[in-house]
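I'd like to ask some things about the structure below.
Removed from the display is one protein chain of the complex; every other protein chain stays in position.
Per-chain numbering from 1; labels A, B and C assigned in written order.
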Amino acid sequence: MKRIGVLTSGGDAPGMNAAIRAVVRKGNYHGVEVYGIYHGYEGFIQGKMKLLDLGSVGGIIQRGGTKLFSSRCPQFMEEAYRLQGIQKMREAGIEGLIVIGGDGSYRGAIELTKLGFHCIGVPATIDNDVPGTDFTIGFDTAINTVVNAIDNIRDTATSHENTFIIEVMGRNAGDIALWSGLAAGAETVIIPEEPYDLDEIVERLKRGESRKKKYSIIIVAEGAMPASKLAEMLKEKAGIETRITVLGHIQRGGSPTAFDRVLASRLGARAVELLLEGKTRRAVGIKNYQVYDYDLMDIMTTKHKADISLYTLSKELSI
Amino acid sequence: MKRIGVLTSGGDAPGMNAAIRAVVRKGNYHGVEVYGIYHGYEGFIQGKMKLLDLGSVGGIIQRGGTKLFSSRCPQFMEEAYRLQGIQKMREAGIEGLIVIGGDGSYRGAIELTKLGFHCIGVPATIDNDVPGTDFTIGFDTAINTVVNAIDNIRDTATSHENTFIIEVMGRNAGDIALWSGLAAGAETVIIPEEPYDLDEIVERLKRGESRKKKYSIIIVAEGAMPASKLAEMLKEKAGIETRITVLGHIQRGGSPTAFDRVLASRLGARAVELLLEGKTRRAVGIKNYQVYDYDLMDIMTTKHKADISLYTLSKELSI
Amino acid sequence: MKRIGVLTSGGDAPGMNAAIRAVVRKGNYHGVEVYGIYHGYEGFIQGKMKLLDLGSVGGIIQRGGTKLFSSRCPQFMEEAYRLQGIQKMREAGIEGLIVIGGDGSYRGAIELTKLGFHCIGVPATIDNDVPGTDFTIGFDTAINTVVNAIDNIRDTATSHENTFIIEVMGRNAGDIALWSGLAAGAETVIIPEEPYDLDEIVERLKRGESRKKKYSIIIVAEGAMPASKLAEMLKEKAGIETRITVLGHIQRGGSPTAFDRVLASRLGARAVELLLEGKTRRAVGIKNYQVYDYDLMDIMTTKHKADISLYTLSKELSI
Partner (left out) sequence: MKRIGVLTSGGDAPGMNAAIRAVVRKGNYHGVEVYGIYHGYEGFIQGKMKLLDLGSVGGIIQRGGTKLFSSRCPQFMEEAYRLQGIQKMREAGIEGLIVIGGDGSYRGAIELTKLGFHCIGVPATIDNDVPGTDFTIGFDTAINTVVNAIDNIRDTATSHENTFIIEVMGRNAGDIALWSGLAAGAETVIIPEEPYDLDEIVERLKRGESRKKKYSIIIVAEGAMPASKLAEMLKEKAGIETRITVLGHIQRGGSPTAFDRVLASRLGARAVELLLEGKTRRAVGIKNYQVYDYDLMDIMTTKHKADISLYTLSKELSI
């Protein structure tokens, strides 16, 4: 292979730029030209791309977001458009593609490989919900952003002796809630994977109160329930007043942490190697702190599982 | 005076601890004992206090929130309770009080001075809405927190080419919106002090789009209108889709900036001097970068005004 | 004027990019084209420049350093080269220049005005040592960087009960040392403007020790003496062991604070207005929180003075 493409797709995540940089530099190291494809699969279909040289990825390792932009592309569901995209790539001499994104983006890549176009997936999403990898690019940055926000809110909670409910991202996966809850010393963490017990939450709040702890922080993953609903229930059930913060979009941005930059560099570089080894329909991931790769099809049958031991630990420590 | 008290009241603000520290150390410098009164005016009424020595304010200059706690105190509206508090203070030998808080807290202090108890006000609130001072303690930290949050959101806005509406604090004062909007390069800023023009906002968004700027950031102060309402109007009026973030309580917390710590140190120290000079019913403030003091009663007749030149500048720069 | 130039010169400072952005956008607002001149006066002499449109200053308000680069230019000392530069500018239709930098850069601007070329100065340097303005662009960011570093070091100082000497920038001006020392609660601050008294420093350290404060932080401006020299003196004189950190170049970088971005926006915009009003040999500055302008020649006769009241306050609070 003498020329490959790289695109970012789905929700943006901090470290995507570090991954793009690694792909370009590792490609150049092996004498391969790397084209940046803009706006995800939309750019793939339309052939919107540009050669990325070493200079063009200078000074981006520390930037949040994605230099290549991202977008949803409903057209990509239709084979005709996918074929058109492959045609565009082939005309430009591009023989393989690295897709940086979450499992939605991986499905697109699988479709391309079915049409004979070589693809490698690199997991990047703040939700940490891509099966087959212990961590996705962006997750570590997101939990640090959340923890910093909670540290801020705790200043206020402590000063006014209030109970705060903080809603964090995570539609199906409770990873952000779990890690940031444990790291921030939250009294209660509610995740989609585990049933919650309102009585227990109330009892925990009252126990804290009885030993003169007059503030509490509850983290709830958006996929478990909206913060506003929990606030209502606590009020109705136990007369407990709470304050709500929905962290929202600040969780997606920010300069990536050291961990995310290193992860992005390792995974991006390995993806290039796989393409050069003639591999296709593979995803890279990190398992037991080793970079490895697996069949992209695995994501159809495997599901990401949050580390529930953190949930148990969180409960024990918020005695 | 040989013994004075200090309390924090109203919404907490970063730098309150730095002000407490300055009061204690400056008091000690002059051989005066300083008592910390806990939970604002509630503690005043109940005589909940503790001697603060040099060690007790070690390592707090960098902490958000307030070590002395804060709370609302409806009882304080009644003279009987205020008299009870003054009695408690006198029994403990406390001859004067420094009140760190916003203009609501100043009203309480005025009532105490009417009963002959010496009080000095120190302005601390993130809203910057205390008349008589260019800046309140906590404002600089709050706008930096907001600006960092917007920088994060911009990463995402840029990557996905969306328009974001960000709601910031400020019920009557647009200062947080104005300063953070200018500092973050927001395309539009909406504040309570100025009428907004929906047509102009739409036109600005479209103008940006026409020169290929595909994302925009709109800052709206909570006192002007909820972000959700603006989102609805933009959708109905012009079919523009937006995403909303309500920054909420993260704006109150965080380690104070250098500016806020210096301001708190200067104002806290000056308040002690005023008490020692036998002054009462005064507030300290900063005007033209000089520390000065003025009659607390001024807050009844004067209103804080946001610097509207920043609003004009913001518009010119977001051409 | 239909076309103006802007350059950055001298040591870089956070907020220079925000100032460039303001110049470009304010220029565009008035229908004026703005050219970026690269590498300071070197680019002026060689005519290295590029038209800056609105898009080219997108996403730079939050970046440290300077997009236009900076460099020393010995050639500029010679009139022949200055005349060559003016010739290059005139050929390109550029009728006026905005110089963003410190007082060294201002001297260059003065020379250009002597040759009839219109120049306006915008003060940007972390040292805060430009006469005629209360604050320079970059100073607020620098002191926050220093204060964060000291907060980090304090964690260690507290844990191990050591005395730390921290050397900060400031060859002639003690502003960084003064502000960060006060904001960080340093026990001792040594600046070029005031004589230090070793006996007093030792006594202060011992006094702290006697009341069981077992760690201390001393800030020394590089212009007062090297940290290493102070360490030697404390050891020889009083047998006091200290640890040294020289903060160095981290003080120049970082994303500008809200204050610096607002200041840069205001001053950059005002500089454009001055050029359009036909003014020359003026500098913009902030005085009593108002933007104003003054004769550039003033810097030859006036000297910046640090606010010594902060020095006194710092001593009183570190009782």
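Assume contacts are C-beta pairs under 8 Å (C-beta built on N, C-alpha and C of every residue); 3 or more make two chains touch, one makes a residue touch a chain.
Values in this document were obtained by computation on a predicted structure and should not be read as measured data.
Q: Which of the visible chains would the unseen chain be in contact with across the whole complex?
A: Taken over the complete structure, the missing chain's partners among displayed chains are A, C.
Q: Out of C:M77, C:L115, C:L198 or C:I250, which touches the unshown chain?
A: Considering all chains, including the one not shown, the answer is C:I250.
Q: Looking at the whole complex, which of A:T158, A:T188 or A:T245 touches the chain that is not displayed?
A: A:T158
Q: Who touches the missing chain here, A:S105, A:T242 or A:T257?
A: Selected residue, touching the omitted chain: A:T257.
Q: Of C:R82, C:R154, C:R204 or C:H304, which residue touches the hidden chain?
A: Selected residue, touching the omitted chain: C:R154.
Q: What residues on subunit C make contact with the chain left out of this view?
A: Residue positions of subunit C that touch the missing chain: 8, 11-12, 14, 16, 63-66, 69-71, 145, 149, 151-156, 158-161, 164, 243-254.
Q: Spell out, residue by residue, where the missing chain touches subunit A.
A: Residue positions of subunit A that touch the missing chain: 21-22, 25-26, 28-29, 54-55, 58-59, 61-62, 134, 140, 143-144, 146-147, 151, 154, 158, 179-180, 182-185, 211-213, 255, 257-259, 261-262, 265-266, 269, 288-289, 310, 313, 316-319.
The rule is short, and it goes like this: only the chains that are shown with their structure count from here on.
Q: Please give the intersection of the contact partners of subunit B with those of subunit C.
A: Under the touch definition, subunit B and subunit C have no mutual neighbours whatsoever.
Q: Would you mind working out whether subunit A and subunit B touch using mostly the same residue numbers, over half shared, or mostly different ones?
A: Interface between subunit A and subunit B is built from largely the same residues.
Q: In degrees and to the nearest 5, what turn takes the CA positions of subunit A onto those of subunit C?
A: 180
Q: How many Å are there between the centre of subunit B and the centre of subunit C, using C-alpha atoms for each centre?
A: 28
Q: Let me have the rounded angstrom distance from the C-alpha centre of subunit A over to the C-alpha centre of subunit B, please.
A: 35
Q: Counting only residues that touch at least two other chains, what does the list for subunit A look like?
A: As it turns out, subunit A has no residue touching two or more other chains.
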